[in-house]
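Not every chain is included here, but those present sit where they belong.
Chain naming follows the written order as A, B and C, and within any one chain the residues start at number 1.
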């Protein structure tokens, strides 16, 4: 008899279902008596013992299905240690549910915040496997997270669509891509779709340099310019502020503009006199059917997670390192962020071709 | 010898290239000496005699290509009669170019505004054929315009993507669909993607009714609701205002919100306490490769336009009526708008299934 | 209390689920006590009383899902009157199941064969509504069937893919499109994707004319040619045979070639010395998610079927006529086929542009 729990936590993304299918098929095919408990809506389901028993049938036909059959919720790590409104200690409650159900292992799908809580539960003695989910690809210890390439596809489609309309109208367009802290998604979607300017959090931009790039294109006869801008793109002068002042500054910006692209559009208009249009695909980037790349990645990670459970090896994230699926001790990766090095190959390769990063 | 001019005017959309290909292939295959003059950037090219000679090769491989190889520009009809900065009479300038190049016919691709100018040129004695382009499907006299179904596909994809994330997070989402004056695009994309609420300009909404629909879903256990909202959605109380006050009101709204969806989101949040997310695919809806439906439509309209030119029949829009390509006298359709009847079959069919229009 | 039965019969296609969703949502929203019986695997489920009760939940999330949640089977009309292996009279068995369950109406989704049986059941006194499903768009009495445009999309994608490889290699390619008796799918996919030659059952081809078209392109400098060929494409000399000899001839062909395209490829190679490649997307054309066009169509037809049931109006197919959903008496359309008129607008428009039909 093997009893496992499953939960998906944090902002949703594609291939969550595909990953869970990988885990469960990998186990069901090798274990006689398997019980799968699906906790609803992220850690909430674990805290409040809200779960349903899942059978093989629940995992049939979900390989290509977006979202998560378990639901999810954002659960900031910081609040995990804070008792809830009724005074319930959340960590103890999670442990209680785990032990009550006699779980052999809890498989947790999520991003950085989720991973921190997963590590905390590991430290509290639970058997944990973590699977790295996020469209941001910012999880330390794995080369790739599932969701990333599906989101790249959607963001690239958006820029591709804008391309035909921009070139027909000779306009400047900003496409805002998800990513508050890291720029992988913007960088890859920007390169994939031939963006002329790419602005990411890791490389603060100088608005003068951005406008120069636009004008340079104009002089060369290309009347349109497309900017791929991460949600977390930041101006050089702001990036230089002390932390406290920066926070204040960001709150000012948030009050004045729906998002950073509108601020940048205003600055460019002021400096170049050109008309700028902003497109914000937003949550579309988390949705829809996972792309085949992600389905393969998810299935492989899920199947390997099953093997770890069969081998009673707990306390790991299952990630992809140099093309091989590897187990990485949670203690080594939890709490760390994988950001874009301003001198990363991708950045230098893009710059070589004339793509401006505004620096 | 046959000499024709081609121009694309107004906001761009998919299948402009496919349509021009239809016209030119339909002629080239039946006329020995054909000269094709492509005017650049809409009526501007005609006014300022900015054109290039096009050969068969220019139309090869563009069937699936978005945008327009001629460029386009928005040229409000009202200003056509106003002399330009140098005192040039624009209408006379257009006639001059036409006659100077000894054109037999000028083929004009565009929407309502473009059509009005096309009709004006017809009244001025030029041989004109108009082809109905717009993602809005609001051109009177034709059942369908090219661009419409390509845009429906993009807007539907957006709503589909939002569906998976909305259902995973139990959230209320607004997807804003293009359409300032007419709601066809929102109506069709909304039905195609299972939106729960559809708000269009032709059916002013009562925010109470909208919130009721959201709450009704919640009570039935569906924690998420998706609203497809047209850019021109309007509140009942605003729709009732006299024209002058309405304009003032709309200016106020435009100052306060990036677009109408943000206003509606604020109202729903205030009334229901629920958190709402807004997604604005925006100009994406005009871009990308035309869908096969539009490619067939465009090719058929273009080929039929060629036949009209071969038959020296001018002064028509070529449209689709009851599944057949027909010629419609420009004088009969120019200046009229095809809006959604609040009692249209589509609306009643949607309501029957429980979709709310907020009325 | 309202009790309805649902079944899907014949070759599957896209939007079967979307249509059933339309019917059930249209009813559930207007009837207090609704019981829905889903018969499994086409008429088989009705004959052998194999059904399951369906609830609203079964129809949630299936709008975009291909296939049919009820399963289907091909059930040739001719055999309907033949008793089964156990001597069971199938028509009586179907009536028995219908009456046993106290059904108010049986909603049947299917193509021509299915429709004939539906009409037979109507003649036997059952309350029947038929909804026109087929990728072939060959059902008499409706301008459009659901499944058609989804299949057009897939066949067009196939030809589009072949286009890039054909032009890179300067090769002749045949893409075989579904359609044994009618050519709508081939005609529309061919036009949509810029096929150079379109061969359909309704216009028998002369292989000499086909080769001329290929050679003409070669002479003009286009080294590649793409042929969209319907499964039922037929040579002029074969089409002229008396029915009996034709059947013999077709059996010979079927023995020698996997499908007609291979025969045509052999003929072209023999006559032109060029190398031909054949691609057969096959059953792909019935699968995958329905396109937004089909989802709107299906939802509208389904919702209107619900209204007919609410109004106790039975014995109709619900179809689309001149852009409006209409009810068509089953007795008027059953047993008739809607084929491509060799002088249809679409054919003439294509020919005008230089597309060869081999005639």
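One rule holds for everything that comes next: contacts are C-beta pairs under 8 Å (C-beta built on N, C-alpha and C of every residue); 3 or more make two chains touch, one makes a residue touch a chain.
None of these values were measured; they are calculated from a predicted model.
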{"item": "Given 3 visible subunits, total identical subunits the whole complex contains", "value": "4"}
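Just so we're on the same page, only the chains that are shown with their structure count from here on.
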{"item": "Chain contact graph, described as a line, ring, star, complete graph or other shape", "value": "line"}
{"item": "Inter-chain centre distance, chain B versus chain C - centres from mean C-alpha coordinates, in Å", "value": "31"}
{"item": "Centre distance in Å when chain A and chain B are each reduced to the mean of their C-alpha atoms", "value": "35"}
{"item": "Separation of mean Cα positions, chain C and chain A [Å, integer]", "value": "42"}
{"item": "Chain B to chain A touching residues, read off their complex", "value": "8, 11-12, 14, 16, 41, 65-68, 71-73, 154, 157-158, 160-165, 167-170, 173, 258, 262, 277-288"}
{"item": "Residues on chain B engaged by chain C in the complex (per definition of touch)", "value": "22, 25-26, 29-30, 61, 63-64, 143, 149, 152-153, 156, 160, 167, 188-189, 191-194, 291-293, 295-296, 299-300, 303-304, 306-307, 322-325, 345-346, 349-350, 352-354"}
